[in-house]
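For this depiction, one protein chain was excluded, whereas all remaining protein chains were kept in their positions.
Letters A and B mark the chains in the order given here, with residues in each chain numbered from 1 onward.
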Amino acid sequence: MAMAPGDTAILARADFDALVAALAADGRRVIGPTVRQAAVAYDAIAGSADMPVGLADEQGPGRYRLVEAGDGRLFGYTLAPQGWKRQLWPPLQRLFAAERDGGGFRVTDDGSAAPEPAAFLGVRACELAAVRVQDRTFDETFTDPGYVARRQAALIVGVTCARACATCFCASMGTGPGLAGGFDLALTELVDDGGHRFLVEVGSELGAAVLARVPTRAATPADEAAAARQTQAVADSQSRRMDTETARRLQEHPEHPRWAETALRCLNCGNCTQVCPTCFCTTTEDSTDIGGNRTERTRRWDSCYSIDFSYIHGGSVRTSGAARYRQWITHKLSTWHDQFGVSGCVGCGRCITWCPVGIDITEEVAAVRDSETGGTGHGSGRHA
Amino acid sequence: MTLARPVAVPAANPMLPVPLRIHAGRRELADTFTVELEPPEEGGFPFRPGQFNMLYVFGVGEVPISISGDPARPDTLIHTVRAVGAVTERMRGLKPGDTIGVRGPFGSAWPVAEAEGDDLVFVAGGLGLAPLRPAIYHALRNRGRYGRVFVLYGARTPGDILYRRELERWRGRFDMEVAVTVDRADPSWAGNVGVVTKLVDRARFDPLHTTAFVCGPEIMMRYAVAELEKRGVAGDAVHVSMERNMKCAVGFCGHCQWGPAFICKDGPVFRYADIAAIFNIREL
Partner (left out) sequence: MVRVDTLERTIEEHPFFQGIDAPLRALLVGCAANERFEAGGFLFREGGAADKFYLIRSGCVAIELNAPGRPPLVVETVDDGQILGWSWLVAPYRWSFDARATALTRAVSFDGKCLRGKMEADHRLGYELLRRFVPVMGDRLAAARLQMLDLYGPDGKGKA
């Protein structure tokens, strides 16, 4: 049956591997969730056997655990530590290679090699929102051809979360849990009396073409209702909220006492910047062979927390921990709007989970709001 | 804050340097030198005053350097560089015939068209004269479009006066005023000793019809701007050139951020009124 964007169908659990095979059929590398070192990571997978079957994640400030849920779900975990940034804006990118040529030099590799086509299997709503935030960074005044090429070469199979972690707050950011466009296919995994199945929504013609190769049956109103209920329950269950209005105005508080206060806890370790799906800061490195005749320039991930991130003329501009902490949170929530027209935060909560001291970005904003309204300054972002 | 985005010069891959040959080089001061590059054959290297390039030394690295030449002469590309680190030290050792990789031009420009009809006050400190020089050239080439022209320059010592011969030539003209001061000197110097802000105080420009371009160390710019305000020049008629760490110059690396602004895209030239609110924030 020829499907069109907006159409839905049901894929049985037993036929899931057929979907993976269909994704791989055009020479695509299928990248999906798998377990690495007691955490979920996105890597090349061959089928459901490689996935975190029956596992769920417990996340809290400074805490991440994978636990047995016993439900056989393929997407029962909620959020891997790192998102799709590893694929689209990799930690190490070769910018160019060059070699000496008389008194000059000549570029031998301009980094324009076409990327391998890929299928991203299991993109969460917040992750997809993050990708679209990063689109604005790398295709703005200037365009990064590598990013654009990798983005175009990736087929996106989204997945709606079946449960939220304690650290999730996508609902208050307006980025989830439902997927709102930008995908080729979207899955909602259902495990109930109707059986273990996936409601599949077609998002593009490319997605329709892939789905056409996979055995599916029509979706019933009961299937649709079950998916909608599940998704709504996820939104309702979120215990953290971001006060987006206060967040947006953080740049009006450069000297807020909260920054110095939290800086006493903050280790400036930069974990938050590594796991945040929208953080994009990089640095460049030049390396040469021993003879000095061939050189390579690479770009690698950096963090605004690193001490010489802001180095000029013999010193760094942001030397204190408070200044660097202020930079990260103010950029993420406030000045990102000025730069890209959206918030840099998608409510995934990774920064809360992976902060060794459990700094909670929603709590930080609530504290600023409370101080504005004369509150205690120790309010939390948690819904009562 | 309103950030005005410049007209970008798109490149297929904005991270690839174009190798340009060094045509000539000159020592300016003990640690400062000027390189003149041969631009690409067709069309030269057009740029607007205040813009900068990323200059790449093969195998060593890249640095952001303002363009210091005459924008009406795109047939040559001039940069004045201070040797302060690995890349610039190596660059200083290059000879005519050697190659420097160039990416650019990047960034916003001194608004020389908007300033037409006004008195022009250039306030420069130290190496800050280098990014201003293209705008001074423009003003002199189009002298009739401006009122009185003042170049007010502060250097460390008489031995650190950049472009000294040129300043002396400008000073000899009848249609501009040039005042130079140094922070300290020995008695063999018969000129002014004192801060450059004092020169602002004493220059006879019409504050209500003045555009000021200020460039130098950040502290010097803060005091110069305060002095201009004291004289009655409005904040939207004062422009400064900011600097931050840069790794890409195209808004991808994130290093040059200053509050909401990317120095590489929204600057380096800023209208003071647009950034007054963040200008004095520490460690921003």
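Here is the rule we go by: contacts are C-beta pairs under 8 Å (C-beta built on N, C-alpha and C of every residue); 3 or more make two chains touch, one makes a residue touch a chain.
Quantities reported herein were computed from a predicted structural model and do not represent experimental measurements.
**Q** Looking at B:Asp160, B:Glu177 or B:Asp274, which residue reaches the missing chain?
**A** Once the missing chain is taken into account, the touching residue is B:Asp160.
**Q** Give the residue, chosen from B:Glu36, B:Glu166 or B:Asp183, that touches the chain omitted from the document.
**A** B:Asp183
**Q** Which listed residue, B:Glu36, B:Glu116, B:Glu166 or B:Glu218, touches the chain dropped from view?
**A** Only one of B:Glu36, B:Glu116, B:Glu166 or B:Glu218 touches the chain omitted from view, namely B:Glu218.
**Q** From the list B:Leu16, B:Leu37, B:Ile65 or B:Val238, pick the residue that touches the absent chain.
**A** Spelled out, the listed residue whose C-beta touches the missing chain is B:Ile65.
**Q** What residue numbers in chain B mark contact with the hidden partner chain?
**A** 31, 63-65, 81-82, 84, 88, 125-128, 130-131, 154-156, 160, 183-195, 197-198, 215-220, 223, 243
As a working rule, only the chains that are shown with their structure count from here on.
**Q** What is the distance in Å between the mean C-alpha positions of chain A and chain B?
**A** 40
**Q** If we count contacts the way the header does, which residues on chain A are in touch with chain B in the complex?
**A** The touching residues are 95-96, 98, 100, 103-107, 110-112, 137-138, 140-145, 251, 254-255, 280-284, 286, 288, 292, 295, 297, 299, 302, 304, 308-314, 317-320, 323, 327, 331, 334-335, 338-339.
**Q** For a test of understanding, state which residues of chain B touch chain A in their complex under the given definition.
**A** Where chain B meets chain A, its residues are 1, 3, 5-6, 8, 10-17, 19, 21, 58-62, 84, 97-99, 101, 243-245, 247-248, 250-255, 257, 259-260, 262, 265, 278, 281-284.
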